[in-house]
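For this depiction, one protein chain was excluded, whereas all remaining protein chains were kept in their positions.
The letters A and B name the chains in turn, as written, and every chain counts its residues from 1.
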Amino acid sequence: MEYRRFGNTIVVRLDRGEEITAQVKEIALKENIKLANVSALGAVDRFTVGAYDVTQKKYISNTFEGVYEIVSLTGSINTMNGEYYAHLHMAASDQTGHTVGGHLNDARISVTCEMFIFVIDGEVDRFRDETIGINLFDFR
Amino acid sequence: MEYRRFGNTIVVRLDRGEEITAQVKEIALKENIKLANVSALGAVDRFTVGAYDVTQKKYISNTFEGVYEIVSLTGSINTMNGEYYAHLHMAASDQTGHTVGGHLNDARISVTCEMFIFVIDGEVDRFRDETIGINLFDFR
Partner (left out) sequence: MEYRRFGNTIVVRLDRGEEITAQVKEIALKENIKLANVSALGAVDRFTVGAYDVTQKKYISNTFEGVYEIVSLTGSINTMNGEYYAHLHMAASDQTGHTVGGHLNDARISVTCEMFIFVIDGEVDRFRDETIGINLFDFR
């Protein structure tokens, strides 16, 4: 992984074999990011994405392996109790064009990933909403 | 719904039961947005998306219900005849990862939605293109 920061925009290259969520965390900690929007494209060969069933209060996740292009990877970097927090969703397409996606647990880069992190001058924390079992943006 | 504005970036949390397009309009009117780009992720349990058949000049729309994660929600806020206008497209994935999408008519939040509205200092209106039956960006 390598990146360069241009003002409030960080341009990133992730490399073959790296795991996306771990790399995002590393950059956020190094750059002391408190609030940002993330957008990326690239290619992955193994990833786990899920959907949250609010009635069961759990994620149902699936792991996909093979040749996949990231067609959208979008999300938030912010904090919970002042500590790093990220929330990313991803969709990826296989060699037939078929597309799968969901809440991103982890994804391994097969070729490269080109990521843009748009740092926002501000802070938004999170609180636990016990009713739905999820950590939400806290603007208080 | 709650949001906070940091310079030209508005960070939004939509809540369970709220409808996305209505909330975007409310924020745009409160913040007097004339031009913006929108990006969001989240989870929905009922939404209607369509595709425009230019030969028939109409949208063919489908409603989906169940456990879905928004994998991409992107679009424009601007004006038509000086009044609020929004154009949003969305893709969402179910618990198997299967992804559906299209032009967004409406979508109900099941868990949360984290939205970033990037306000642009400028104005772009729309005009009606009768040949294709759609309202297009007007740069005149």
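Simple rule for what comes next: a residue touches a chain if its C-beta (ideal position, glycine included) is under 8 Å from a C-beta of that chain, and two chains touch if they have at least 3 such contacts.
Keep in mind that what you see is a predicted model, and the values were worked out from it rather than measured.
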item: Those residues of subunit A which, in the complete complex, touch the missing chain; value: 2-4, 6-7, 9, 11-13, 15-16, 39-41, 43, 45, 67-72, 91, 93-99, 110-112, 114, 116
item: Hidden partner interface residues of subunit B, rising order; value: 35, 37, 39, 49-54, 60, 62, 64, 72, 74-76, 87-91, 99-103, 118, 120-122, 124, 132, 134, 136-137, 139
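Heads up, the rule we're going with is that only the chains that are shown with their structure count from here on.
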item: Between subunit B and subunit A, distance of the C-alpha-averaged centres to the nearest whole Å; value: 21
